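Right, one structure below, let's go through it.
Left out: one protein chain. Kept in place: all the others.
Let's turn to chain A:
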Amino acid sequence: MAVETLTAPPATGRSASAHGSRKPRSREALTAWLFILPSLIGFLVFTAGPVLAAGVISLLDWNLFSPPTWAGLRNFARLGPDPTFWSALGNTAYFTFLSVPLTLLVSLVLALLLNQGLRRVAVFRSLLLLPYATITVAVAFVWIWLYIPHDGLVNAVLGLIGIDGPAWLISDFWAMPALIAMSVWKSFGFGMVVFLAGLQAIPQQLYEAARVDGSSAWQRFRNVTLPMLSPAMFFVVVTSIIGSFQVFDQALIMTNGGPGSRTTTLVMYIYRTGFENYDQGYAAAQSLVLFGFIVVITAAQFLLQRRLVHYDN
């Protein structure tokens, strides 16, 4: 009955204020809008506005100084025969499809370990979150040192087990995996915290019931933990894929896109096109295409979510 009072309009057609309910509801709505407003303004100014502006700029030839001229869809047509664009897209996809599953795996394993009721778990949690909290530039410089072919720690450790490590950041084959390894180390902390929160929200009765039914640890993990954790996993996958498609800073600092163009990512190429080559229209077209890729992939994930993600309620 109370719900009806709040949601249904008055049947008599008399004003709500006659019932004494309009003022509090307006005030609630106003309060809600006030809370939403900063976010909304931020979204309009810093997200929707630039996307719309990019849409307009993508239809122009503009070097920032000379007056822009109309290009129509020519900037989009340039994408097809541009080998650097496709190689950058391929590199970004390679980065994403390796780094996201690896980050997910490492985050999950660490979250499971931390959820075992270890002593001083808060200390471990904080330590493991440190890479995520550290700025990428600093992390990238440290990893450059770790990857030095002859004196670097990574090859020194490999040397202990008889492996002659490669020149990571200048190798055609290893440069991208080296970037991925660094990125996984940098970002697993975020997933770990989300998974840990998800694990702690799983009702213990489900495990007890499974135990009573005689299920093994693996069966409990597969049939209880994974389904109950799937909303958290969905969240981490969506945000990680979006983040990976925008990878830029670590590649710029550690390899500058090389050797050759093996680690040139799409955002790096967009940055160079717009701000080093002063081709604003083409850079805007590239960024809209990237935006389109991310939207399509995220939409596909949301469609799959209905089948793969289990919501308790």
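We take it that contacts are C-beta pairs under 8 Å (C-beta built on N, C-alpha and C of every residue); 3 or more make two chains touch, one makes a residue touch a chain; residues count from 1.
To be clear about the criterion, contacts and distances are computed from a predicted model.
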item: Per UniProt, the name of the complex member that is left out, chosen from "Nitrate reductase subunit gamma", "Acetyl-CoA acetyltransferase", "4-azaleucine resistance transporter AzlC" or "Multiple sugar transport system substrate-binding protein"; value: "Multiple sugar transport system substrate-binding protein"
item: Sole contact to the chain not displayed, among A:S26, A:S216 or A:N277; value: A:N277
item: Given A:I144, A:L158 or A:I202, the one touching the chain that is not displayed; value: A:I144
item: Residue, one of A:L64, A:A77, A:A201 or A:L308, that touches the chain absent here; value: A:L64
item: For chain A, the residues touching the chain missing from this view; value: 63-66, 144, 147-150, 152, 167, 169-170, 172, 253-261, 272, 275-278
